[in-house]
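Notes follow the structure.
The full complex has more chains than appear here; those shown keep their coordinates.
We call the chains A and B, going by the order they appear; numbering starts again at 1 in every chain.
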C-alpha cells in the first residue's frame, strides 16, 4: 500500500459508518451493509478489495452489477408488467358486451400460468446456456436463479439474474396474450389455457433462445430484433392465424350480424397504457441505461405517434372519418413495427417506420375479409403484418450511427441485412404457424376448442365464467 | 281514458316535456327504445369497415289522459316533436280500462288528477 491510499480508506470507513444501512425492521450491525455496493461504484480503487474482504454486506449486489442499470431495468420490468392489464383493456373494450370479461381473462390468466411455467422451466430453456443454439439447458430451472449476481453465462453481466428473469418473463406473458385477440368470443377457456401454455413451452421458449440467447442460431446468423418484433409480434400473429383457421368463424360473423365494441373508452385507455408500458419493452431491451435505451425510447415514441397519424389519415381518405379506434389501432401498429428496430434506427426513420405501419395495417386488417378467416380483434392484421413489416424495415433503416454495435450485421450492406431479416422472420413465423396448428389439433383430439353455439349466443362471460361484466 | 304512446327522437324529449307541462299534463312515463322505420340508422365505423344499423335510438313517451284531453295532448306532442325529417316518429292511441294510483288505491279518473 502506498501512503496516498491510507487516507481514502479512512474516509470510506467514516462514510460507511454514517450511512448505517439497517433497514427498518432488521437489526443487523450498521457498518456491515451497503459497503460492497458503494465500493463497487468506486471500483477503480485499489483499496476496494481489502475493504470488501473486511465487512461484506450480505444483501448488496454482486460486483459487476450496475446499480443505475438495475434501477432502470426494474422500472422497465414493471412497465412491461402493466402492458398485460393494458392489453386486457384494449381487447376487452373491443369485444361485445357479453364477452368482455372472458376476453380480459385471456390476458390475466397468462400473468398467472406463464409466470409459474417460466420460473420452473421456460426461462432456463430460453436463456440457459445452449450448445446447439436451439434450446437452453436446465441450469436455471425450478427457480434456481441468483438474486444478486448476474447469470453465469455472462451475457447480461450488468443486472442480477433474478431481474433479467422477471424482465424477460413479462415478454413471455404478453406474447401468448396477444394471440387471444384472434380467438376472442368463441374459444373455450380451458382449451385456451392449454394451448397458450404448451405454445409458450414449445414455441416461445425456443424462438426466444434462437434470437436472444447468446448462442442462439438466428442470433449468430445476423438477423436483428431489438425488442421482439419477430419473437413477440410476428410469432403471435402467425399463431393467431393458425388459431383462426382451426376455430372457424363466429356465428355472428357468419350471419353478418353487427358486432359492436362494448366500450371503446376502455380500449383507448388500454392503448394509452400500452404506449406507456412499451417504453419499458423497447427502451428496456437495451438492458442498460445507455445510448441505445434513449435512442429506442425516442424511436418508439415517435413511431407510436406517427402510426396513429398514419392510420387516421388512411381512414380519413378511405371512409371520410378519423375514428378513436383507428387512433388506438394506429398507435399500436406503430409500436409493433418499431419493436424490432427501436435500438437500431434514428428518430426520423423511427417515425417513418411507425407511419408506414399505420397505413399498411389500416389496410391489412381487411385481409381477413378477403381471405375469409375470422380474426376477431385483428391480431394477424396488426401484429402479424406489423411484426413482419417491422422486421423488414429494420433492415432498411438500421444505421450504424444510431447503433455502433451493428457494424458486423451491416457489413454486407443494407440489402443483405434485409435478406437476413426476411429469413429470420420467415423461419420464426413458419415455425410458430405450423407448431400452433399441431398443438391445437392435438388439444382438439381431447377436448373441443370452441364453445357451443348456445354458449356463443349467450356470451362467454355468462356461459363459461358465470359472470356479467356490467350490471348498470 | 286513453293511453297516448309517442315514439319520438331523443333530442325532442325536453321540448315535449315542456309542451306537456304547459298543458298542465304532469304525468308521463319515458322509455328508451330503438326504432326501425323509413329512417336509416347510424353508420358505425369499425377499423375501416362500416356498419349501418337498422335501428335508431328513440324515446317512447306514455301519457295516460282523460278522453277529453286526448286531442290537446296529441297536438302538443306533434308540434313539439316535429322536425319534418324522416324519423320523427309515431303516436299510438289506445283505450285504457282503468287506472289505479298505487299510493292511495284511488281508481279511475281520480287516479290521474
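Going forward, contacts are C-beta pairs under 8 Å (C-beta built on N, C-alpha and C of every residue); 3 or more make two chains touch, one makes a residue touch a chain.
Quick caveat: nothing in here was measured; it's all calculated off a predicted structure.
Chemist: What would the formula be if every copy in the file were counted?
Modeler: Per chain kind, the total copies in the file amount to A x3, B x3.
Rule of thumb we're sticking to: only the chains that are shown with their structure count from here on.
Chemist: Find the geometric centre of each of subunit A and subunit B from their Cα atoms only, then give the gap between the two centres in Å, rounded to an integer.
Modeler: 54
Chemist: Help me check something: in the complex, which residues belonging to subunit A touch subunit B?
Modeler: Touch residues, subunit A against subunit B: 258-261, 314-315, 318-319, 321, 323, 325-326, 329, 362-363, 365-366, 369, 378.
Chemist: For subunit B, which residues count as touching subunit A in their complex?
Modeler: Per the stated touch rule, the residues are 44-51, 53.
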